[in-house]
Each structure stands twice: as structure tokens, then as C-alpha cells.
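Yeah, one chain of the complex is gone here, protein chain that is, but the others are all in their spots.
Which chain is which? They are A, B and C, in the order written, and residues in each are numbered from 1.
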Amino acid sequence: MSYQLSELQHGKAEVRIVKVDRGLPDAPDTHVLHDLNVTTQLKGDFADAYLHGDNAHVHATDTQKNTVYALARQHGVATPEHLLLTLAEHWCAQPHVSGIDLSAELYSWERLPQNGHSFVRSGQETRLAYVEALRDGATTVRAALTELTVLKSTGSEFHGFPRDRYTTLAETDDRILATSVSATWTYADAVAGGLDFDAAYGTARAALLEAFAATHSLALQQTIHAMAAAVLDAVPAITSIHIACPNKHHFPVDLTPLGLDNPGEVFFAADRPYGLISATVSR
Amino acid sequence: MSYQLSELQHGKAEVRIVKVDRGLPDAPDTHVLHDLNVTTQLKGDFADAYLHGDNAHVHATDTQKNTVYALARQHGVATPEHLLLTLAEHWCAQPHVSGIDLSAELYSWERLPQNGHSFVRSGQETRLAYVEALRDGATTVRAALTELTVLKSTGSEFHGFPRDRYTTLAETDDRILATSVSATWTYADAVAGGLDFDAAYGTARAALLEAFAATHSLALQQTIHAMAAAVLDAVPAITSIHIACPNKHHFPVDLTPLGLDNPGEVFFAADRPYGLISATVSR
Amino acid sequence: MSYQLSELQHGKAEVRIVKVDRGLPDAPDTHVLHDLNVTTQLKGDFADAYLHGDNAHVHATDTQKNTVYALARQHGVATPEHLLLTLAEHWCAQPHVSGIDLSAELYSWERLPQNGHSFVRSGQETRLAYVEALRDGATTVRAALTELTVLKSTGSEFHGFPRDRYTTLAETDDRILATSVSATWTYADAVAGGLDFDAAYGTARAALLEAFAATHSLALQQTIHAMAAAVLDAVPAITSIHIACPNKHHFPVDLTPLGLDNPGEVFFAADRPYGLISATVSR
Partner (left out) sequence: MSYQLSELQHGKAEVRIVKVDRGLPDAPDTHVLHDLNVTTQLKGDFADAYLHGDNAHVHATDTQKNTVYALARQHGVATPEHLLLTLAEHWCAQPHVSGIDLSAELYSWERLPQNGHSFVRSGQETRLAYVEALRDGATTVRAALTELTVLKSTGSEFHGFPRDRYTTLAETDDRILATSVSATWTYADAVAGGLDFDAAYGTARAALLEAFAATHSLALQQTIHAMAAAVLDAVPAITSIHIACPNKHHFPVDLTPLGLDNPGEVFFAADRPYGLISATVSR
């Protein structure tokens, strides 16, 4: 029987590359690290490989891996986004390729004060970059962070929700609010505009943290909207942002049976299940 | 500044439920286990929670968790898909709800021979079920498996691919082919037709394995297409299937510098990077 | 200031090797897989490397990796234990080495029926082997399994425990008992005796499962002892066994507030915290 083929993709996933910018002549020992995990996915006219095992159009995933290393050597890694844009331009010019999806994780390092070439991994969150390009079409640049874990020990309430037969949750006007923020945003005109992607990321991250802290929260939904709006306020190049937040429940332990009170001091940090709230906010 | 809100969702993720069907009167000690991890995501008219912290429309995620347990108690868990369909029907009838996304992981257990109520976890793969429903619209049922890890120690070749400046991979007419299959498929008319979801899953899984084994592979792409076509051949109710397969590279170790040959016997199983190939095949 | 050095070790961890035994002349297509993760740790006179960076005694961890591959090629992999014993003999004969600790994980595969060279990963648990050898001393062989996940849906009680000011747990005469067994055992005279390590492992695993199922449990402690004793009964070459079992709590959900009863049917499978019980049982 004959079926329809679509969404044909192949590439190399999780190409771990550390690019060291060795020091400039006036500071040869002051290095810069770019620690990345790059994934490539070519799209194109690949049906014969699926149907007949004919690989004439299939750029080997090993070649895609080599190309990550080669272009990083030739063009450097100004930012994760710049490396992906360079890869996108390269691949969209190759035969049989109609487009490409690219992503990169970036791991951050903090320089130790003893010299210019010693580092300690820093931060909990992972920064991500995405580029989607078509040979005859648009290029989209997105960025994200995951696992930015934050907590407020007060300044969070939750009440006024519907009560039905299966509702048992008590209302509260003081609870711990904890979450691990995942946010993904889209840059407008990123290619043409020469955006400083590192600065944009830093500004977005700071806006998320500040809005989380500053918002007296009546619902995690409200905090999500405040964080999203803060990012859009702070970075004009961002056109929309999607935020997903687990509600990492911290339940006050009922110490009454043990003959003790618990005035908001002792909490059980639960793993599962967890609330999961999300929204997209756009200009 | 005022922004647009969209994709508003909230629910409870990873509700771990084990439903025990205790034995029938003629075999009271013969139990059946349903071991599930359920996630619910309501969609609806929730903007006031995001904008003002007004929760009047927000069915608490705790209530959504309770509802999973309550409906499992009342209606049982014939299959993961049936539980999700029951939840979808319940929630689409509640105020302020326009639709729901539901998913469930199923963990499989094998009965031990000593009695009817002792079990050992079995299988490597995870079975998944998805239901998407709209209050005033269609209900879609999908199923999936992940982490079905398979390997062929011969009967796999890879050659004839393009060679450019960055290509170094040698062609081969005998390699190990190993992958961890992720497949997601859609059922047509699942609700109306009274489909046996357990049987459909079992048939699809068997078709994947048989096609993997039986296909002499000139490309992982070819094996993916063969597996997808085998599932469509075997289960008429499936309308389309998406398969994504990492190419879990097993590199023959070069023992020549150690004064030894290696006639396809000693391999290094690499972690990263890995090839990643995917396709959708539809009727 | 001068300090004392001790417990100096170095080696290569997690050498992933897949050894394929290609078919015998009468069945050339029937392959056998040995899928291992080997770790080596040399002990010896290595202080100068720590004190002065003098590596004259330091067999490079890269050399240790190569040696795993080379000896597997030369001697095959009859069992994980045999490969480790071959490595131990090799290394204890090298200069500056006083002993070695070796371990291997084994991943199991099940042959698919379509031909002799296609496999699917099977089982949930991981098999382990350990060899500790001294140049001028004894060689110890141990084996283990981890993540053997089992569950009884009845036939488990827990009562009669002390009650103090902080005790709130109710007694029960019917609960779910679920655990993930980790067991490590020591073989006597394994080297001299020519033990069949695969058969011993299989017998031990079967004894664990049978004792788990057959024991009406008044405490997880009792089940642990029954499992340990069953292994010692079944495999005379085993001199002692250590078992550690998490008590993977399955709490019955209180459905009373929802207007429903719950006659031992609906459970919440908790992640953390979990009970953790262990013991060593020896001849």
C-alpha cells in the first residue's frame, strides 16, 4: 500500500562543542568559553532514502556534526544565535536542502579570580537558542531559558476559585510560591537588525526575576503574565513570549497531631503531582 | 502597555495513580494493575486570572487531581485512553472550560506465577495516550510509545550519501543499527468506533518490532518508513504515524594500533552526539 | 605542611563496550550480544603523581580503556565476571600496580524471532559484576542487581510498631507493598571453582522474585530476609547477600470528601520520601 510521507528531517543531535577564544595579544592568558550543545535538523527532498534507501540527497549526520565544528572554527561563536545563523546560511545553500531547524543549549561559566583561564559552572538555568530557516523564505530566531527556579516565601495567595463536588482545596492568603520558569520568546527582524542576543537574553532574564519578586501574587497565572509583560516591556525586539511554570507545591506540615503549631515555618516540598500553568503573551 | 494573551492553560501534571481491580468473585485474589501518570490541561476563558488574579473561572489544579482519582473510582480504567476520554467528557461540561488536553503514561507489569497479586515491572518502553477535546468540536485520540530500544548487529548499510568539503564519514556495507523508537499515532473515529485501544497498541508495537528486524536497512530512514508502513498496514484505525529515531552510534574500535584485528566484534556505544531521523507517514 | 596520602586510585569509568559474537559456522547469522559498561580503578604506588605531577607510575586511564577493548577482543566476554577477572589478572601483573577494583553493568537484550541478529532491550533491572583483586592477595567476586521493581497488591500488613509522641501512622492489615530491589552478593571460591556466573545470577534473581511473591509480609524487613534466605538456599556459592529496598509508598486516596468510598482500589504512588530498609544475611 502506498502512504504519504511528510515532515522528513534528519540531523545530528547534541553536538557538544566548547569553543575557546584564546586571549588577545595584550592579554593572551584571558580566555573566553563558549560551551554549547548544538542540534541540526535538515529538511528537504529526502523521500528516496525513506522509500528506497537511496542516500544521494542525504547529507550525513556526521557531516552535519563536522560542519558545526568547522564553521565555529572559521566564524567563531559570538553568541549561540550567531553560530546557528551561520549554520543556517551554509545549509540552505546546499543541494536538496529546503530548510533547517537548529537549536543550541548554552552552559554558563564564571571566571575565577586567580587567572584568566579558570572557570566554575554558574547558574541553575539553561539558555537556549533556536533558528528556523527556509531556503526560499523567512528565518526565525527564538531564545529560551529553562529551569530558572524561584521561590517567594510570602506574598502569594490563592482563593476565589470554583468549588464543585471534587474540590477540597482550602483557600489561602499566604502560601509559598515556587516554580521553575521555562520561557521561550521570538525576536523580530533579528537577522536584519544586528541584535545583541547576549544583551537581550540578559535583559529578559532580569525582567523575569524582577517581575517574579515584585508581583504580589493572587494566582501563578498573574505572576506569569507579569513576567511576560515585563520581558516585552524591557526588550522591544521580542514580539511574543511563551511561559510555562510548574507550581512546585510547598505544603505546610500539619504538626497539630504532634502537639506543635506551625506558623508558616515548616513545609514539605512535593515532587508530583504539580500544577502546570502556561500562556503566550504577544504585542 | 497592553498585550495579547493566548494559549492559556492550567492543570495538574503527573498525577500518579495506581488503580487495582480486585478479583472477581470466582477469583478474588487475581488482581489487575493500572499504573498511570496522568496530566490534565484545561483551556478556556481564564484571562482574568492572568490579568487581575481573579480565579473565579480557574478550576484549581488540585480539583483536577481529585477528579482523576474520583472518575477512576467511578468508571474504572479499562484503558488509559478510556480514562482520558471520561475526563475529557467531564471537563468539557464544566463552566468556563472550552477544551482540554490530556495525557497519560502507562507502566507495564507482568504477573508473577506464585499468586494473582504479585507483579514485576516489565518492558523498557513507556506507553502513552493523548486525548484532545473541545467543548464544541472534535475529540482526537492519539497513542505513543517511547524508549523501545532495538539493535541489529548486521543487516545495515550506509553509503551513497553526498560528499562535500566537510564530509569524512566512510561508507559501510555492514554496521550495527541501534535506536530507541519513539512513535506517535492518531486513531480515526476512535470515540465512535469503540476501538480496543489495548489491542491496537499491542498490534502497533509488534508491527514496529517485526519491521525493524525484517528490514535489510540501507538507511535508518528506510527502516523508519518500513516501521511506519507496517503499523498502518496492521491497524486500520490508525490514520497517521510520526516516528523519531536516534541513531545510537556503535563505532567499531580501531584495534590496529594495539596489534589486533576487529572483524565486527568490538564496538564503542557512543552517547552524544547521535543522529536524529524522523518522518510522518499517513494514509 | 605535609599530610598523609591514602586510597590513591585512578582508572577509566563507564567504558561502554558492545561485544558481538558473530555466528558459528553452522549458524553464521545467529549473533550473541554482550552489552557492558566497565569501570577500572588501579591501586598502587602513585604518590609521586599527587605530590609532584610525576606520572612515571600512572598507567593512563586511556590505556585502561584500550585494555578493556583489547582483552575483550582476545578473550571474549563469556560473562561480565570473566571479563573483569581477565582484566584483573592483566593489571595485577603490571609494574607499580598493587591491586584493582573493577565493575561492570550488563544490559540485557532479547532476540527477536525474525532472524538471529535483531534484538530488543529487555528487563527493567541492571545486572552488575564486581571484582576486587590484590597483586599479592585474594580476589573477590561479587554480583548485584538493581532496579528490580516489584509490587504486591495485597498480602502485606504493617502493625505493632512503637507509638510515641511523633507517631501518627495508622496500623494496617492490607496494603500495597512495592519496592525496587537492590541486592549485592559475594561468591566464595569463585575463581578456583569455575562458577557459571550467568546461571548463578539467573538462579538468584528467580529466588528473589519467588520469595517476594510467596511471602505474606508483616514488614518489608520480613520480605527482605525471606528474599535473602531464598538466594542463599538456592545458590550454594553465595556466602552473603546485602539487600536494600525502598518502601515505595502507595497511599490509598481518601475519597470520602468526594462522596466516594475506596475499598483498596485507588492509590497515589508517592515519590519522596520513601522508607529505606536494608540488611545483610550471611551463612
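Quick note on the criterion: a contact is a pair of C-beta atoms (placed from the backbone, for glycine too) under 8 Å apart; a residue touches a chain by one contact, two chains touch by 3 or more.
Predicted, not measured: the structure shown is a model, and the values here were computed from it.
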Option from C:V18, C:V32, C:I100 or C:I224 whose C-beta touches the chain left out: C:I224
Full-complex contact with the absent chain, from C:H34, C:H59, C:R205 or C:H250: C:H59
Touching residues (missing chain, whole complex) on subunit B: 165-166, 168, 257-259, 271-272
Residues in subunit C touching the chain absent from view: 1, 3-16, 39, 41, 46, 49-63, 65-67, 70, 94-96, 157-162, 164-169, 217-219, 221-222, 224-225, 228-229, 232-233, 242, 246-247, 272-283
Sites on subunit A contacted by the missing partner chain, in the whole complex: 16-22, 29, 31, 33, 35, 66, 69-70, 72-74, 109, 112-115, 117-124, 148-155, 176, 209-210, 212-214, 250, 253, 255, 258, 260, 262-271
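Everything that follows uses one rule, which is that only the chains that are shown with their structure count from here on.
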Core chain by centroid distance, with centroids computed from Cα atoms only: B
Same-site or different-site touching of subunit A by its copy subunit B, using the half cut: same
Distance between the centres, which are taken as Cα means, of subunit C and subunit B, whole angstrom: 29
Centre distance in Å when subunit A and subunit C are each reduced to the mean of their C-alpha atoms: 37
For subunit A paired with subunit B, centre-to-centre distance based on mean C-alpha positions, whole Å: 24
Where subunit A touches two or more other chains, by residue: 165-166, 168, 272
